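Every protein chain of the complex appears in place save one, which is left out.
For clarity, chains are labelled A and B in written order, and residue numbers in each chain start from 1.
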Amino acid sequence: MGIKINALKCTNCMACEMVCSYHRDDGFAFLSACIVAYRARERKDYFGVLLKEDDVLIVARPEGLEINKIGEEADPDKEADASAKPMLLREGCDLCEDMDDYGPMCVAFCPADAIELD
Amino acid sequence: MKYPKIGIYAGSGTSHSWLWFVDLFEKAGFCDFVFPNEVLVRNNDIKSLDVLVVSGGDTFAVAKSLGEKGGRNIRSFVEQGGIYIGSCAGAYLPMRSSKPPLDLFNFVDVKITNLSKLFPGAEIEICKSCAAYGYDFVFHPVREAVSLKTTCFFDKDRKIRFNAPLYGGPGMKAHDPSWVLAVYEGFTPKTSFFTSRKIAEKTLMGNGAIVRVPFKKGCFYLLGPHLEHPGFKQANRFIIDAVIRETGMAYDYIDLKTDKACFPAKEKLTGKKAKELILSIRRELSNSRIVAGSLEFLPVRWLIGQKVYEPQKIRVYLEAMWKRLKSLEKNKVLILGPGLYDRITHAAGRITIELRRIKQQIDGNRDSLKTAISIFDLLHILSISFFDLYFATLSNGINQ
Partner (left out) sequence: MEYLSTDKILIIDLNAAEVEEEDLDETLVKEKIGGIGMTTYLYDKYKEEDPIVIGTGLLTGTTYPASASGQITAKSPVTGKVCHCPVIYKLGVEIKYAGFDYIVVKGRSESPVYLWIHDGVADISDAADLWGKDVWEATDELRKFVGDDLLQTMLIGPAGENGSDYAQVCYNHWNSPDRFGFGKLFGSRNLKGFAFRGMGLIEVAEPEDYVERSLEILKEVKENKFLGKKGLAPILTALGEEGVDEWIDPVTHRHSADYFTPYASNTALFLDEDPGLLEESKKEEPGVLVSDLYALLGFKNSGFSAKDAGSALKACAKYGIDPFAVAKLSGKTTLEEITASFDSISGEITIPGRGIFSPWCPAGPVFNDFGLAGEDGTIAWWERRQAVSMIFGIQPMFSLMCPELTEENMLELASLGTDIELTRETLDAVVDTILG
């Protein structure tokens, strides 16, 4: 079981990031989320979702899904972007195992139904 | 109640794992800390300590920076009743080695089991992660959480099992089996293998993970895995219990100590000056956190000495200070050693500048190694200074 992201449905609203962080912090914040609405290329209208699992980083781009093993060497020729291996210090997705009433919070709260349980 | 005075080595060669020890001891209620660097160790400013912690990092760099004098002082510290706790790199340091400068620290008769010479060359070729060590090399068969089990020499009536992460620390064989307090017992679903499972098992299973070596009046605790890692509560408890047990045994010794004046006298800062210092720390930590947060998304890492540093480690330092800022702000009186004000404001400001510089270097595909070295040096300086300020101020608040 895991999280499935459809980047083309995503509207970059950051709901997933907020509720994921809430699940870890019990307050409203963004810094501990293992799912991040990628938005650093605002001027190019390029956005997607990054999800850190225990040993992989899932990069849901509009053009398709990319799965990177965390700890592998980064490609030095590749421009710094969502394919980077970020968030090493954040905890991996635990599917919100302690949130019995909800299941994964990002799935429950995504207004665009872009995130589903696979 | 008398708290032991704990020195957490934060000099050259250490990685960020010394910050985990700060968290660990602070959460357990200890409050008397110093953060010696290599100069203070060489000057023997550790002699007033009850416990000296040397955490993870680059063993060679630690040994080189401490040098002969540092080695002599650590030896004398333990001989006189001090407790040395070495985790990962800090565990390798006092073991026997023929390779300079490690040969300055040949204190304990404990052997490393993750040495290449113990295995046929063909099998070891698959090793992905290793470092030269004397005429052989140390290899790291696994990473992440492994399972440990205490021995009858820790408690003859019951065995305790717990997990702790291994990030390059040793498997150990002690000259005297009774020194081994816990052995590697198994792997966990989170264990990543860097050799075949067979080699990993042969290297670690049944061998020492926690070793206590008595040394005249004191002792060396050698921890293969990072028991201080914040995600492993039971392992954390093991360290705390050990410190309580050992310093309890040594209370007579502690009470007899009079030489508390090794660390310089402190002064008080109040009113507008105190507010300005806190604001200045907040400003620069915030500026630095903002850049460090954006560095999280960049594909870069630096080889400094023999250790690989990722940008994420910058945030570990910054967050360690940031999360303590609110407690510090509540104190109307700040306690500072001589020169600390300038050292903090200077280092904090420089870190912002260097982080902004490195972001531009990475964005522009330019070499950033020199800047990274400078940043990690500055982070060390700032965090040592910050913790000096923080613990001195909090102790002052508690005592008033």
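Everything that follows uses one rule, which is that a residue touches a chain if its C-beta (ideal position, glycine included) is under 8 Å from a C-beta of that chain, and two chains touch if they have at least 3 such contacts.
Note that this is a predicted model, so its numbers are computed, not measured.
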Contact with the hidden chain (one of B:H16, B:R289 or B:R350): B:R289
Residue of B:I112, B:L355 or B:L389 in touch with the missing chain, whole complex considered: B:L355
Subunit A, residues in touch with the chain not shown (by the definition above): 8, 11-15, 18-19, 22, 25-31, 39-47, 61-63, 81, 101-102, 108-109, 111-112
Residue numbers in subunit B that touch the chain omitted from display: 279, 282-283, 285-287, 289-291, 293-294, 355-356, 359-360
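The rule is simple: only the chains that are shown with their structure count from here on.
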Complex interface listing, subunit B residues touching subunit A: 190, 192, 293-294, 296-301, 310, 312-313, 315-316, 362-363
Subunit B partner contacts - residues on subunit A that touch it in the complex: 31, 40, 54-55, 71, 74-76, 78, 80-89
